[in-house]
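What follows is a short report on a single structure.
Yeah, one chain of the complex is gone here, protein chain that is, but the others are all in their spots.
So that you can tell them apart, the chains are marked A, B and C in the order they are listed, and the count of residues begins at 1 in each.
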Amino acid sequence: MLDQENIIEKIEGAIKKSERHIGEGEVASYIPELANVDPEGFALSIVTTGGEVYEYGDLDTVFSMQSISKIISLTMALMDNGKKVVFSKVGTEPTPYKFNSLIPIDDRASNPLINAGAITTASLIKGEDVDVRFERVMSFVKKLSESDDIKFLYKIYNSEMKTTDVNRAITYYLKSKNIFDKSVEEVLDLYIRNCSIGMKPTELARLGSVFANGGVNTKGERLVSEEIVRIVLSQMASCGMYEESGRFLMEVGFPAKSGVSGAILGIVPGRCAIVTYSPRLDESGNSVRGKHLLDLLSDDIRLNIFLHE
Amino acid sequence: MLDQENIIEKIEGAIKKSERHIGEGEVASYIPELANVDPEGFALSIVTTGGEVYEYGDLDTVFSMQSISKIISLTMALMDNGKKVVFSKVGTEPTPYKFNSLIPIDDRASNPLINAGAITTASLIKGEDVDVRFERVMSFVKKLSESDDIKFLYKIYNSEMKTTDVNRAITYYLKSKNIFDKSVEEVLDLYIRNCSIGMKPTELARLGSVFANGGVNTKGERLVSEEIVRIVLSQMASCGMYEESGRFLMEVGFPAKSGVSGAILGIVPGRCAIVTYSPRLDESGNSVRGKHLLDLLSDDIRLNIFLHE
Amino acid sequence: MLDQENIIEKIEGAIKKSERHIGEGEVASYIPELANVDPEGFALSIVTTGGEVYEYGDLDTVFSMQSISKIISLTMALMDNGKKVVFSKVGTEPTPYKFNSLIPIDDRASNPLINAGAITTASLIKGEDVDVRFERVMSFVKKLSESDDIKFLYKIYNSEMKTTDVNRAITYYLKSKNIFDKSVEEVLDLYIRNCSIGMKPTELARLGSVFANGGVNTKGERLVSEEIVRIVLSQMASCGMYEESGRFLMEVGFPAKSGVSGAILGIVPGRCAIVTYSPRLDESGNSVRGKHLLDLLSDDIRLNIFLHE
Partner (left out) sequence: MLDQENIIEKIEGAIKKSERHIGEGEVASYIPELANVDPEGFALSIVTTGGEVYEYGDLDTVFSMQSISKIISLTMALMDNGKKVVFSKVGTEPTPYKFNSLIPIDDRASNPLINAGAITTASLIKGEDVDVRFERVMSFVKKLSESDDIKFLYKIYNSEMKTTDVNRAITYYLKSKNIFDKSVEEVLDLYIRNCSIGMKPTELARLGSVFANGGVNTKGERLVSEEIVRIVLSQMASCGMYEESGRFLMEVGFPAKSGVSGAILGIVPGRCAIVTYSPRLDESGNSVRGKHLLDLLSDDIRLNIFLHE
């Protein structure tokens, strides 16, 4: 795909155009460690289903996955338990409420990509204790991203564990609804550890390219089943960009998931995964420059899944 | 597409498998005229972007578009006013509430595919009076479906106008929020007329094939802009199947819109449009056999947009 | 009561103290006719259960009852149908939403003192047509207020009928829930007529004194049953001051009902009815000076029903 005529030129043009959003939005500050970044840090990484790579910007930046880890938790919960069990404990529908709201929990979280839903899927990841479970998550993330360099960002983890009252509230509420048998602390611990996984842009893009390629990596190994790929991508399409998901799908037209660290992972089935990194966020918690760059790329290199090529 | 090896066989296999849902669900009865159909009526029609046609079942059945007309109202509102005006008056996000609920209206309807949103888009269709506006709608539908035989089902219209208290409530509420200047009665009148457009399965599938083909018909004429196509299809993906939209996208994996008359229009970008007709509905108002058949077809002939071919 | 030592002095002191709220709040303007008043108009009228009267201010001002008429509609609905029928069609509980919101309607209005509830009770008032029903209402109001001078404010009525889209929306919604068989227009017509009844302060206070006296007027005639008196007063206590009802009961401590024309009717069981008139309203729609004056009177002449005398 990247060897198509003029495509690099078009990508560079889109980056250029996205510069007018520099300085817009605010870096997340609800945990001190998150605020501790260069607000103008910027990177773009594209990995195609064929394994081609386009990279630009601060490629050595290590950011925490934050909410992007929700797609990993969902994938592993599905691998460990099957679709039927998972969706008996978490819903499939978008919600108009904020990602950390308690309202969308009735008897279960409304979908796996809000906090309550990702806490639910974290509770479904198997392993005898939190260390074993997290080792399984790390090992899976390393395999998907083809990197042994994936980090656990202890400072982020520690900072979040100390300030995460609202997630603790959500977890106790889920516990009171009998969503899981494990202890609240171990479920929350794994959830926050998953949020604290540290990656570089191209590592995340490579991880995403497996989903873009139907679950098979560039070496031809099947890492995720087709059924799980379509569940994860459809949920990203419906609910991946918080309460702006409908508008994002309308403007950009492919599944994506954002994290408050400033990364967005977009996935164009059969084509590529795209990672943008720019830590200034809008009010919904999505990276301002990131979402505009994805919009520009979608238009300029025709990535919208609702338009035939 | 239809000349691929074994594809007809696979389609027939899916129809066969869908037979086990015969008799499930209830025919809509909230207006007397809707209940006046053969509950076991059934049809399938597929029209590809290349103009190939596969048809099966009661192909002469004429059903009312009902909520499927919401995509026509949205398309024409966008053609007449542009994206900016339309989405200042209606939102872009799914809602967990019923399609005829008043709750998702705050200052405007949450999206164009619930009743309140489609009443809003109907109010935006231009023309000096209701007759002129509806003539424009009919003429557009005829052009899209390549048929002069499209009908206005007066009995359905008349029956709905007499019993549509909840839609009248919604329209007055939108009026009180200053969403439109026209009179409530003329806005409601056009909305109900649009719902009462009568089509045969293949006429609707041909209409859908224009959206599948990026807005261009089989003769190469552009009938809808690419921008409007991607808006309409993304909204169908997010909100087209009522409060089951997330799950439908997860299971079936392409945009669709259902109507309480029992039709569902599915659109596979770059491939085809598929119409199922089977009037028994589930509690959300979606055709039971129809949605299962779309699920089977998606799996058996690989139509999921989140999996590369 | 008014012959108690110093009581007139205390009342005059409270009026004086209430002067510091002059100029606070805004006159209702959602219908042009309502805005057509002297914003600094002011009156106080107290009628005791024994028939004593204290009056002060613009005693000849005629204001429309507006939402205060909701207690008349409730009373007549109960007289005409009994408690069981009425509360099968309207609830008994307060709601946190605005008085003209559609949210508190599920299958019925949450209580009889919000618009949806009062439209419901208006639908329950018997009479062969709207004229007969309204004549019954006027005749009942005249009897309660011991005045033949009660007016129908046609300009207010006419102005409201033209602009009442939100109430028309509510009425159609109730109709769609089968709350009444009558036509929407005749139900709404009576509701708006009731809102448009014009009274002077002491006429309203005398009307209220019948409720303060357990349903019996000063001549010893029973006009309302004890059962209906306690239903009406308890609902005024729970829901009479819109979304400020809890706080009002906490501060002032007796049942009250306000109207957007600027009047408030307070009722102290066994003691008196108090009418304040001052058309500048707070954001909830309650008269600013009126509610403060009632608070001062409650403290200074000990009217709180939760404190023994």
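Just so we're on the same page, contacts are C-beta pairs under 8 Å (C-beta built on N, C-alpha and C of every residue); 3 or more make two chains touch, one makes a residue touch a chain.
The structure displayed is predicted, hence computed values, not measured ones.
In terms of the touch definition stated at the top, the absent chain reaches A, C within the entire complex.
Within the full complex, the residue among A:70, A:108, A:133 or A:175 touching the omitted chain is A:175. When the whole complex is considered, the residue among C:249, C:275 or C:288 that touches the unshown chain is C:249. Touching residues on chain C toward the chain that is not drawn are 49, 91-96, 104, 110-111, 212-214, 226, 229-231, 233-235, 237-239, 243-247, 249-250, 253, 255, 269-271, 304-309.
Touch with the hidden chain on the side of chain A covers residues 102-103, 105, 165-166, 168-173, 175-176, 184.
Please note the rule applied: only the chains that are shown with their structure count from here on.
Rotation relating chain A to chain B, from a C-alpha superposition: 180°, rounded in steps of 5.
Averaged C-alpha coordinates put the centre of chain B at 48 Å from the centre of chain C. Inter-chain spacing, taken between the CA centroids of chain A and chain B, is 32 Å. Mean C-alpha position of chain A lies 55 Å from that of chain C.
Across the assembly, chain A contributes no residue that touches 2 or more other chains.
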